[in-house]
Structure formats: structure tokens, C-alpha cells
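With one protein chain removed, the remaining protein chains of the complex are shown where they sit.
Then we have chain A:
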Amino acid sequence: MQTTAVNGANYLTYQGKYKGLLGWILSTDHKRIGLLYLYSIATMFTTGVLLGLAMKFELLAPGKTIMEAQTYNSVFTVHGVIMIFMVVVPGLPAVFGNLMLPIMIGARDVAFPKLNLLSWWLYVAGVFLVLAALLFGKGSPDTGWTFYAPYSFKTGTNMLPAIFGAFVLGFSSILTGLNFLVTIHRLRCKGMKWMKLPLFVWTLYGTAWIQLLATPVVGITLVLVALERVFGVGIFDPALGGDPILYQHLFWIYSHPAVYIMILPAMGAISEIIPTFSQKHIFGYKALIASTMAIAFVGYLVWGHHMFTAGMSGTAQYYFSLLTFIVAIPSAIKVFNWISTLYKGSINVQTPFYWAVSFIFVFMIGGLSGLVLGALATDVHVHDTAFVVAHFHYIVFGGTGFAFFAAIHYWFPKIFGRMYDKAWANTGWLVFFVGFLALYTPMFYLGMMGMPRRYYDYLEEFHGGNILSTFGSWVLATGFIIIVVNLVRSARKGAPAEANPWHGKTLEWTVPSPPPVLNFDEEPVLGEKDGPYNYE
């Protein structure tokens, strides 16, 4: 499996047709595009974090603290739009999929490099459209990131650019998914059979199918909202004979599978990190693949659990509740397999490992609290309360976010050819983890006690929990600053990294750090006994 080192320039220093900034924003190299996504998404994530901090500061005390109610509505809407459409949906696939997928399957690039660059440009266009909605027109969108009908076409705020921005971002996601599907089908190196694919690649494959099939649904739905708003066509507006619940169906047909777009690659990254830092073959390789595809498939069919209190029929409610419980099974299979991999492994406790095990911890809490929401009776009690916000953030931030940090600490030496300061990295993880628990855990309690979500005010009895939660947001932000400063500094001044510092077995660890422009001198060939997790 070893390939010879390339003497030529690596992808970071390579000078092609264009130089300087143009050499990056016009590059079709999958690794450069991955880094473009990393920097773009990190910028948007920081923006989203700042909005989140502002929200938590507002909730520090009952009544107005730092902003008006209308401003609060806009802040949580923009926070949601940025974090969902610009951070967690593209997050792991666009960054680490681009950076690592071709190398992990022994290819020189993705199947359609120009389309790949177009995906990033569409992402940037979508970002600017949404930002335009914030800065120009009649005020920032205030509907929540779900753009629910009929409010999304009744509100006087600046909805059209935001909707169009989300539509364009969807196109970016579809093109990335299409590219990865074809790449995985057609560009695997010799000997890289389906049952030898790294699990991160398998999860990107499942994700790509969801991106390709589910995203157009939200695209056309948002177009219908725009038509409703501009021409009053009467599809969702009950005053014109439309059905607002139809909007919710169409929106969640995409947006629930979108949760799996977020979480599947996160699970894939964890499935790479756990065996590497256990120096042990992954437990249940085929079961993990089956669970990935099962999540991708069943995840299409559970969207109605977001609508239990919306006035949906009882028959549909039973059905959606049942399937929601079924989708928990493949998720649990993954957790059991990760823990079984750790059992009797040669555990190497490093920063990516800390992130990975804390991912399992918070994902378990997020997943189990999801069952409370999937059950019809208990959902009625906690629907639209802070409980839902806590569950969602445990899954998406604790799941996808923690996996993202795990992945960046895992592949950082490969991406930049330098190693980060491990002591600061561990400190950053610890502070972030404590802040995360303090920020979101009180919200479970607050929701159970009846505090609604999306309110800028609350009753005095919820004050204690909100103080703890706001304090947690400051601790989390401190951890985030430590992590970012350490990584940014290390990317420039860190000690040179080895080609394989963690002793991984997948193909990316066989090429120099940072990888050469074309990844491999010669196409690698996998023998019968080669495999991604052959540690024995």
C-alpha cells in the first residue's frame, strides 16, 4: 500500500496557471477547494457563534437585556440559517470530503473538478445573498430558519434574498453530492473494492445520496414560498385555499434527511479516529456500513416527527413515531461498535481521541433525548420548548460540531504538514466540553419545566437555569478561541509533521504531509490482505 514520496511541490505551495489568491479561488484541486470550504465555513461558524452568544446574553435575565424582541427574532433566525445551511450541512462533506475522499480511495481528484469549484462558488454566492438579506431592504428575516408558512410570506421582513440564498446553497450541496457519488463509483484505485472502502468514504456515499435526492425538495419548496410571496399563488396560504401543513411536509422531507447529511460524515470521521487511536481493527465493519445505509434510507421517512403538534392526522403520527424509533437502532449499532472497538485496544490518548469519545457521550444524550421527542405523548409536552433546542444542539453541535473538531485535529498534520501544540489542543477541548455541557444541559430542564423556545423573555422561575446556560456559553467561547488560536498558529509555525503521525492504515497516511498536488506518484494498488483497518 505504500507509495513513493513525491519530490514535486505540495498542494499548499504549488504555483499553477494562476498565482496568489487567484491560484486558490480558481483552483480545481480538491484539496485547495477543501481548504477554501474550511476557511469559508470557519468564518460563518464564528459569525453564528457570535449571534448565539448574543442570544444567550439576552437570556441572562428576564425582560429586555441587550436587544428588543424583534431583534431577537432576527438573531435566532440568522443564527439558524447560517449554522444549518452554511456550516453543518456543508461542514464535514465539503471540507473533509474534499480534502480526504479522493486520497482515501486512491484517486488523483474528484470525478468533476470544475464542478467541484463551481460548488464552492455557489456556496459563496449563497452566503452573500443571505448576508444581503441582513444588510439591505426591510429588516432581517424573522421567521426562524424553517421559514414556516404562512408567516414566511406574510412577514414584512427581507425574506426573498434569504430564501434565494438557501436555494443557491442547496445547489452547491447537490453538486457536491453528485460529484462524490460518481467519484466513489468510478475512481477507486485497483483493489479498492466496496468492502475495503474506509468508513468515512461509506458515510460520504450515504450522505451524497441524501444530498442528491432530498435537497431539490427544499429547493422547489422555497421557490413556491417565493411565488406565494410575490404572486399569491395559494399553495400554502389557507386564505387562498392553500395548506400550510403541506409546507411543513415539504420542508421536513428535506430538512430531516439534512440532519443525516450533517451527522453521517461525522459518524464516518469518528469511525476513522476510534480504530486509529485504539490501533485495532474496527469492530463490525459491515454492520457499520449497513447502519450507515439504513440511517440514510430510513432517515428519509421520519420527517413527520417535527409536526406532531401541527394538526397532522393521527394515522400519520403513529407511522412517523414508529419509524423514528426504528431509526434509533442503526445509530445505536454504531455506538456499540465504536465502544467494542475500544475494548482491549492499545488506546493512544491524543486530542482527536478526546473529541471522539466526547462525541459519543454527547451524541448518546442527544439521541436518547430524541426518543422523548419521537414518542407522541411526551412530544406534546416538550414540543417547541427549550428541551428541543437542547436535544438539537446535543445532536448537531455535540455530534457534527465535536466530530468536526475531532476531524480537524486528526487530519490537521496531513492537511498542513505541521503538528499543533497538543497541550493547548487538549486544554481547548476540555474548556469547550465543559462549556458545552453547562450551556445546553440546563435547557433540557428548562424545557421540561415549560420554557418555550424562540422567546426573548421568560418567567422568573427559569432565571437560574438561564444564568448557568449563559455562563456556559462564555466558557464554550473561551474554549473555541483557544482551539482556533492554537490551530491557526500551528498551521504557520507548528513543528513539521510526519507522514503518518497517528499510525493510521488508510491511504491518506501513505502520502507525504502535506500531500503532493496529484496525491500519488503512481496509482496505489490494494492487495488481497490490504484494508483500511488492518492493525493485526
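Rule of thumb we're sticking to: contacts are C-beta pairs under 8 Å (C-beta built on N, C-alpha and C of every residue); 3 or more make two chains touch, one makes a residue touch a chain; residues count from 1.
Following the convention adopted for this analysis, contacts and distances are computed from a predicted model.
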item: Name of the absent chain as recorded in UniProt (options "Aldehyde dehydrogenase family protein", "Chemotaxis protein methyltransferase CheR", "Sulfate adenylyltransferase subunit 2" or "Cytochrome-c oxidase"); value: "Cytochrome-c oxidase"
item: Residue of A:67, A:245 or A:430 touching the missing chain in the full complex; value: A:245
item: Per the touch definition above, residue among A:304, A:352 or A:447 touching the missing chain; value: A:304
item: Option from A:313, A:346 or A:534 whose C-beta touches the chain left out; value: A:313
item: Of A:118, A:213, A:335 or A:364, the one touching the omitted chain in the full complex; value: A:213
item: Touching residues (missing chain, whole complex) on chain A; value: 186, 213, 245, 249, 253, 300-301, 304, 311-316, 319
